[in-house]
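Can you keep this structure in mind? I'll have questions shortly.
As you look at this complex, bear in mind that one protein chain is not there, while each of the others sits in place.
Each chain carries a letter (A and B) given by its place in the written order, and its residues are counted from 1.
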Amino acid sequence: MPEIAAPAIIKPRRPNILARMFRTLRLPVNDPFAVAGLLIYLVFIATAVFADQITTHDPTEILYTPSYDLAADLRPGQDGFIMGTTSLGRDIFSQLVYGSRSALLIGVTAAFMVALIGSIIGLVAGYFGRLVDAVLMRLADIAFGIPFLPFVIVLAAFLQPSIWNVVIAMALVLWRDTARVIRSQVLTLRTRGYVEAARVAGSSDFKIIVRHIAPNILPLSFLYGSIAIGWAILTEASISFLGFGDPDSISWGYMLQDAFASQALAKQAYYWFVPPGICIILVVSAGFFITRGYENILFPKLNR
Amino acid sequence: MTNFKAVGSRLLQLALVLWAVVTILFLMFRLMPGNPMAAYIDPTFTLEQQQQLMAQFGLDKPLWQQYLIYLGNLLQGELGQSFRYREPVGERIWTLLPNTLVLTFSSLIIAYAFGILAGAYLAWRRGSFIEQAAIPAVLTTRAMPEFWLGMVLLAIFSFSLGWFPAGGTRAPGAEYSGFLDLYTSRDFLSHLILPAATLAIYSQGLPLLLMRSNMLDVMKEDFVTMARIKGLSNWTVVVRHAARNALLPVMTSFAIAVGYQLQGNVVVESVFSWPGLGRELVNAVAASDYPLAQGAFLMIALVVILMNLLADLLYAVLDPRVSHA
Partner (left out) sequence: MTEPLLSVRDLRVSYQVGRSFVHAVDGASFDIPKGSITGLVGESGCGKTTVARALTRVIADNAAITGGEILFEGRDLAKLPEREMNALRWRDIAFVPQSAMNSLDPVYTVEYQLGEVLRRRGGMDRRQARKRSEELFEMVGIDANRLNDYPHQFSGGMRQRVAIALALALNPKLIIADEPVTALDVIVQRQILDQLKELQVRLGLSVILVTHDISVVAYICDRTVVMYAGKVAESGTMQAALTAPSHPYTMGLRNAFPDLQGAASGVLTPIEGAPPNLANPPAGCRFKPRCPFALDVCGSEPPVVDVAPDHPVLCHRARESAALRIEAAKTETWMARA
């Protein structure tokens, strides 16, 4: 096979972004776990959207039984509370449903930020190389040296308690994983014929990036973004559990903190602290199943 | 020669990362909203004491001078005075670090021993029903909030069954003459089991999945086929050749996992009231004990950074292609 490169003949091709993305993601319809993951996501999103319609009570309202006692520590089904009540007399089922809202909100925004920042940095580092690359990759090294959860805790303690702290902290630290992977992808892309051809033909850097590089890394950014959804939800849960969350928003992590602080373990109130954990597991693992987030994705540092 | 150069540049990188993290921490604790002075001066001290400390940490000087003093203090291991404990932060950290390390290493060693064996087994049984079922199950353990797992274990094994104590490292009133005495006691072990199990269940997924996929790759290598053509036993082929090669990256991941685990400890130590660095960090932040929070953060960061370095070095030592270049 003669390998005669003929750059002049190779037309810069513009790949169909959507087709490429789906091909790379290989949404595996014949993989039952992936299908299950998609279904979980659908239910999760629907619950978040229709939370007002689904819930039976205001999740923060202190409730009373028909006999005007505080509806505290009721077991599931008692007095019509589907999943029971908290020690403060709040409806667990309604909290669980509203928890999906903050999970969705945090998950999607944090994932978007992480994927966006990581992709841009990786792209710029890989494309321009040299000093730019060296500086950005040292920044990534530094980000790898920051213990993530302690960082979020300190940040959350200094800033106003808000669900956005988690998003900010993730954006500041977790871009590193995506950036490294995107960078190495860009490095291999740069050696492809059509990028070189476009360069020889005098296309501007911006044009080459937008036309030839970005479409090729988009699926990967998407993949890392999807994984970040899970991390964001887990991180928010940890932060809320430690008491640095937003006290005004009901999240699954908040519910767990409330249960833990209210001696739910000693009271054997499994109906209180098991469901939020299950919800977190379902949503996070759904993301893993869908994106086939196997070991490489779960542990990107080894993936350099 | 090249080896020296590589190690040299890696150490340089380490120094850079350390400096950067230290600087970020400085900025975080000085520039954040609130009274920056509070980062060092306990408001309950007498005015005289406050001024003395102001001078020691140079808080009466411009920011850049404070920064230099801060670096100088760090270089001498001077981390300031804890507000709550009224003792040097350094001492406080040194008493907590062993607890954290014992928890981290005992859980990780269990996780790795199990994960490596199970991963190799699943690779060997590739395509079987057990493998098809195990992989999603393992992914599910990675999707669990660690502290929630801890809560469930606590509720079942401590509060319901009463098999294990609910928290801490020792029975109330028990006294030990030192770390070694404590760590080798039955009392300590019974306190260790639940938090260590929690962390181990969460951590085993990484070595397991890594080992499995490495094994699958290595089994396709020519030298494994050759080992079969040599008529070597199945055990020799799978263990001595396939597993031995697949193990390399898994071993280096151990060091990185220590760093990750240390972060996970923050929540799990809180669930089990385990007197370690992570729980101390949380408590210090919550109680605005800034010197202690800063010290604990630095210590955790230091371990994370050193472990990242160790991972690289471990790889170089374990892989003869690097060590015998």
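Note that in this section a contact is a pair of C-beta atoms (placed from the backbone, for glycine too) under 8 Å apart; a residue touches a chain by one contact, two chains touch by 3 or more.
Owing to the predicted nature of the structure, the values given are computational and were not obtained by experimental measurement.
By the touch rule given at the top, the unshown chain touches B in the complete complex. Contact with the undisplayed chain is limited, among B:L16, B:L232, B:L302 or B:A316, to B:L232. Contact with the undisplayed chain is limited, among B:R142, B:H241 or B:R279, to B:H241. Of the listed residues B:E131, B:D187 or B:E221, the one in contact with the hidden chain in the full complex is B:E221.
For subunit B, the residues in touch with the chain missing from this view are 221-223, 225-233, 236, 240-241, 244-245, 248, 319-321, 324.
The rule is simple: only the chains that are shown with their structure count from here on.
Residues of subunit B that touch subunit A in their complex: 13, 16-18, 20-21, 24, 28, 32-34, 135-136, 139-140, 142-149, 151-152, 154-155, 158-160, 166, 205-206, 209-210, 212-213, 249, 252-253, 256, 259, 262-264, 266-267, 270-271, 278, 281-282, 285-286, 293, 296-297, 300-301, 304-305, 308. The residues of subunit A lying in touch with subunit B in their complex are 33, 138, 141-142, 144-151, 153-155, 157-159, 230, 234, 237-238, 241-244, 253, 256, 259-260, 264-266, 268, 270, 273-274, 276-277, 280-281, 284-285, 287-289, 293-296, 298-299, 301-302.
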